[in-house]
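As you look at this complex, bear in mind that one protein chain is not there, while each of the others sits in place.
Showing chain A:
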């Protein structure tokens, strides 16, 4: 054992024993500082003979390299340990709850959602969306639509009326969205393809009727549109809307003042445990009314029924929403109960498209 080896053993022990960076620095200064033990040895090299230097030089330099390496390794280890200690002390209770963000709380009303679904389907078929006023004239709501004088719908117990104006004319709250069809036919040359969603009003109030409700009507006018086309449009709509591959529909002769022939459409369904499913079962559920636009209505709108023809249909938006999404009662639609809206409403970005699917 010589002096150099002894110093090495002693220094490496000091390095291993240093418990923090300050203590390690003390060891470094004591070894490699200006007055350090290794520095002192290095200084002796200058006074040595070449032979001595040849012998001692590698030993001393070797010692310096070993000590420097040990210092560096020890420093890394101490740094690692210090970081671990800090991280441990920085621990938070990650189980604490965050607030429900706006995207979790916001909701779209089922009526808006279903209108968007209808728009997506009919938009793809080339239909425009037409709208009209809720406060309508008697002429557009009834007369132009071939409602005879004295028809029960024209009476106060069925229809909401406003007070008569100076000319004795009283406006009504539209009882259906059909006046929008009339407005469209008067304003636009055929070919016409529109759907008209909107609010409608009737004096009615029970589990499935409210004095205000929503309807969507469609209208096709050109020189060729016939009932076969109507059937196709309605079948395609029902398949797309209810998101089923097959739909069996039953077309029954019926009566409406503004169509001739008039048809009511039932859709095949099963009812199990209060749940209605389409595309299966052997029950029928009435879903919409339709027909060929009555020649009188065409004439009333300035279209010659010998040249132009077409079909129209109408259905309750609230009703098809209830059928698709299973709300048992219509009245809560308009009560703005946030619990109902949170449950039956849709998330802000549940935007119905045909490419992505109407519902998620």
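Please note the rule applied: a residue touches a chain if its C-beta (ideal position, glycine included) is under 8 Å from a C-beta of that chain, and two chains touch if they have at least 3 such contacts; residues count from 1.
Just so it is clear, contacts and distances are computed from a predicted model.
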{"item": "Undepicted complex member, UniProt protein name, chosen from \"LutB/LldF family L-lactate oxidation iron-sulfur protein\", \"Sugar ABC transporter permease\", \"NADH-quinone oxidoreductase subunit N\" or \"Phenylalanine--tRNA ligase beta subunit\"", "value": "\"Phenylalanine--tRNA ligase beta subunit\""}
{"item": "Identified contact with the non-displayed chain, of A:33, A:57, A:133 or A:281", "value": "A:133"}
{"item": "Touching residues (missing chain, whole complex) on chain A", "value": "96-97, 99-109, 111-112, 116, 119, 123-129, 131-135, 149-150, 152, 155-157, 160-163, 165, 170-171, 173, 191, 193, 199, 201, 203, 205, 211-212, 220, 222, 225-229, 231-233, 235, 250-255, 260-264, 292, 294-295, 305, 309, 333-339, 341-342, 345, 347-349, 351"}
